[in-house]
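Read the structure below first, then the notes.
Every protein chain but one is kept in place in this view of the complex.
Our next item is chain A:
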Amino acid sequence: MAPLLDIHAVGVSFGGVRALDGVSFSTEAGRIFSIIGPNGAGKTTLFNVISGAYPAQQGKVVIAGRDMTTAPPSARAALGLQRTFQNLQIFGTMTALENVMVGGHLRQRTGFPSALLGLPSVAAESRAMRRRATELLDLFDLAGLGGAVAGELAYGQQKRLEIARALACEPRILLLDEPAAGLNPSETEDLANVIRRLAGMGIAVVLVEHDMRLVMAISDELLVLNFGRELARGTPAEVSSNPAVIEAYLGVEVD
């Protein structure tokens, strides 16, 4: 069976800078795959190439067995790919509940004509969607904030809202870009549990994160990037004992 997400020898340059060079990995439903590396290693660039914010100049991005290397973001989302951002991207002028519902709306079956006619199926579906959105808000500790304007929520709340919205799209692959940034240790612990639950639901989670304790605790597999290239790949135990990784993170010893 083909992997759910298959990145094959992807390369991107910005001017003369080689941001990604021959990076490959693949992951499966239910796995937590983390990408780590020093700042500027190309982690966010890799996410952008996977989600379609800009195309890969070399290599292939295969989602659910389909070559999506040049497909627009909306087509990738339609195959079940969702992501969150290091610098949040929420709908600031809409309410928290609406943010989550917009995510869910793309999974809605009834179209414009039946909505216009006010068919009962539409009302039932939008009730179900509202209920599901409310559940998601509860799950992310945002209960009671559904009516609040998203742009006015606290930073940590906005981060959780963004994940809730991604989940409303019922993703098969979820890319999380530094979800723990700005969270305190107990919030990070909650986040770890949420991510484990997502994987338990069969979602392929791909994580970019600087919090090593979190990454080492929850990942099934790690990819270490340095200057746009793969430095190491393997289980947390393998990676953390890899001399090249230690050198990249801690520097080389000078005699």
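By our rule, contacts are C-beta pairs under 8 Å (C-beta built on N, C-alpha and C of every residue); 3 or more make two chains touch, one makes a residue touch a chain; residues count from 1.
Simple rule for what comes next: contacts and distances are computed from a predicted model.
Asker: Hey, which one's the missing chain according to UniProt: "Branched-chain amino acid ABC transporter permease", "Hydrogenase maturation protease", "Multisubunit sodium/proton antiporter, MrpE subunit" or "3-hydroxy-3-methylglutaryl CoA synthase"?
Answerer: "Branched-chain amino acid ABC transporter permease"
Asker: Looking at the full complex, which residue from A:P55, A:P73 or A:G234 touches the chain that isn't shown here?
Answerer: The one listed residue touching the chain not shown is A:P73.
Asker: For the chain not shown, which residue from A:G92, A:G144 or A:G182 touches it across the whole complex?
Answerer: Of all options in A:G92, A:G144 or A:G182, contact with the hidden chain holds for A:G92.
Asker: Footprint of the hidden chain on chain A, which residues?
Answerer: 51, 53, 72-74, 76-78, 82-83, 85, 89-94, 98, 101-103, 105-106, 108, 110-112, 115-116, 118, 122, 126, 149, 151-152, 165-166, 169
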